[in-house]
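First up is the structure itself, then whatever we jot down about it.
Missing here: one protein chain of the complex. Every other protein chain is in place.
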Amino acid sequence: MSKSLPTPLEGVFRRVPGVRWRQQAERHLRVELSEAENLPALLALLKGEAGYRHLSAISCVDWPDADEFELVYHLDSYTTQVLISAHIRLPAAPGRYVSVSGLYRPAGFFERDIHEMFGVQFEGALDLRPFILTEWGGPPPMRKSFDTEGYVRDHYQWVDYGPEWLAELEKRGGGIVE
Amino acid sequence: MHPDHYRHTELPPSTEYELYFGPNHPGIEGNYALKARLAGDTVVALEADGGYLHRGFEKLMEQRLWIQNIALVPRICVPDPVPMEETYARAVETLGGLEVPERAQWLRMLVLEMSRLTAHLFYFGGHAATVGLYTNMFWGVSDRDRLLDCFEQLTGARVYHMYITPGGVRRDTPPGFLDSLSEVLDYVEGRLPKFDDLFFDNAVLVRRATGTGTMDQAFAIDYGVTGPNLRATGLAHDLRRDYPYLKYAEVEFDVITETAGDAYARTLVRRGEVIESLRILRQVIDKLRSVPGPIRCPLPNPLAWRIPAGDAYTRTESSKGELAYYIVSDGSAKPWRVHVRGPSQMHAVQTLEALCVGARIEDVAQIMFSLDACPPEVDR
Partner (left out) sequence: MSGSLFRPLKALGTLFEAPITLPMAPRPAAERYRGFHLNDHNKCIGCGTCSRICDNAAIRMVHDPELRADPVKGIRAERPAIDYGRCCWCALCVDACPTGSLSLSREYIHISENLDTFFFVPDEQGMHGFGFEHGWDKGDDNDLLAHQRQPMAEVGTEERLGDMREIVLGFDPQAALVEASRCIQCGLCHDACPTHMHAPEYIRAVWEGDFDEAVRQIYRTMPFGSVCGRVCTHRCESACSLHHRGDPIAIRWLKRYALDQLSPERVGQIASEGRTREKSGRRIAIIGSGPAGLTTAYDLAREGHTVVVYEAQTEPGGMMRYGIPEYRLPRDKLDQDIDIIRAQGVEIRTGIRVGEQVTLEGLATEYDAVVVAIGLHQGRSTRIPGSDHPAVMRAVDLLRTVWSGADFEVPRSATVIGGGNVAMDAARTLARLQRRCFGEVQVHLCALEAEEGMLADREEIHEAREEGIRINPSRGPRRCMVEEGQLTGLETVACLSIFDDTGRFHPRYDEEDARTHPAELIVEAVGQMADIALLPKSIVEQLEWERGRLKVDNDGATALPWLWAAGDMVEGPDVVHAVAAGHRVASSIHRSLQNNRGLTT
């Protein structure tokens, strides 16, 4: 653990239960919350008391072996200038979480994206209608269980080349090496 | 004369109608659709609709070797591909504890700023076109072409350079390159007064862009706006200065701001940044004349890269704003997860939807372009 934590952060982290943090890189803190439900409180404190007005992104990671989704909230403060990545884990079923778009409007985009790509449900989200995959009927494609190649095999027809040189080569006993 | 069965029907009077913009609108960098509700020619509501360029890059990257992804990442942003390469490489380097040799760092700054120049020139051309100034569009595009020539000399390709690789860059400068680049920079600088005449000081632009798509600083922060668009509202935030990477802490440049927060301010910020980029590039060229190689840190053969397990979030100030990659490695030969956070994800959806409300239909394209909202970056 690093020694120096910007003062406002010290107080914020102490007030949220189950927060563990460590220095991940220069001016980048990695924060883990043992209870996912405490995240909104942490965000509210960070925004209200430590100047973290910028939600840079929400990233989602699928961990099928643990049956979990990991959500990572990347936050920045234009004053403290220490990046924070806050990590929580959710059970993959039912894959439900609360929206933080009330605190951070950009969450609206990220939650919509994560919902579309991973199938995570965000309660109170601004808009969860499909955005990119409007005409998609399949499962959420960013899940590890979605097999891109298999999908392509099943849904598209493969067209092979048949150039003359290849036909000639095959006549001579050569050809494409599999 | 009406046929016999003709009955004239009275429809209820309507003041509003829906208009589809796109997905092939020329005022847009790439395919994207906007659904506008209009009252007369005023936008009452607007809804962005993406997905026309979705190539599933994030998913594809999970299925490719760490090195193979260098060929994918630049494709996420056509006008400004280099920051994609840089941000991806830096994340892999952070995970793998790789140290980029000094010369490679300068070379990376060189291509990053060259890319910013091409993007801004493209932007001037694009913005000009949305207000009907087509001569300027040709100027922007053809001046950008000179820089693409330089890219071609250095990297062997004009648009998708695939030049930056984890650990460094792929090739050193060819003989005479720094001189020919310097000439192009002088040329671009010499063009600015002409751009001023024809574009920045042109009454058509000034009148159409002033007060169009205006946001204040609070709105910008609230909507996650970054980059030149944020700086056009008076906040001097720039990752190159505030979270310096590569050798940005060692060069002099100013963070350009404007306060009006409208389309005109956004274009002026970029004009200032062209000058700053030229300034940075000249310092970088000076360095490159003396800093020796190597241009890559030692690495195993690319089929056998295994990046230690962990995660990294790296950010770059692209021409459009805050570009970030969140990369997770499970310690294997391929990334476990790559999440691309492009600045346009903020600019092209919620911000655009909000700024267009109350605007006139003819300004929608201009607002979108003035935000430099890039659909491929949204779709990924």
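Side notes on the structure shown:
Note that the chains take the letters A and B in the order they are written out, and that residue 1 is the start of every chain.
Heads up, the rule we're going with is that a residue touches a chain if its C-beta (ideal position, glycine included) is under 8 Å from a C-beta of that chain, and two chains touch if they have at least 3 such contacts.
This structure is a prediction, so every number in the text was calculated from the model and none was measured.
Counting contacts over the entire complex, the absent chain touches A, B.
Touch with the chain omitted from the figure is made, among B:19, B:44, B:198 or B:235, by B:198.
When the missing chain is restored to the complex, the residue among A:48, A:64 or A:174 that touches it is A:174. The chain that is not drawn here is touched, among residues B:37, B:64, B:279 or B:360, by B:64. Contacts to the hidden chain, counted on chain B, fall at residues 64-65, 67-72, 135, 142, 149, 152-153, 155-157, 160, 162, 170-172, 174, 194, 196-199, 201-207, 210, 264, 293, 295-296, 298-304, 306. Mapped onto chain A, the interface with the missing chain covers residues 159, 161-166, 169, 172-177.
Quick note on the criterion: only the chains that are shown with their structure count from here on.
Chain A and chain B, compared by their mean Cα positions, are separated by 22 Å. Put simply, chain B touches chain A in their complex at residues 48-51, 54, 56, 58-60, 63, 94, 221-224, 226, 235, 237, 242-243, 311-313, 315, 322, 324, 326, 328, 336-337, 339, 341, 345-346, 349-350, 378-379.
Every residue of chain A that touches chain B in the complex is listed here, in rising order: 24-25, 27-28, 53-57, 59-62, 72, 74, 78, 81, 83, 85, 104-106, 108-110, 113, 117, 131-134, 141-142, 146, 148-149.
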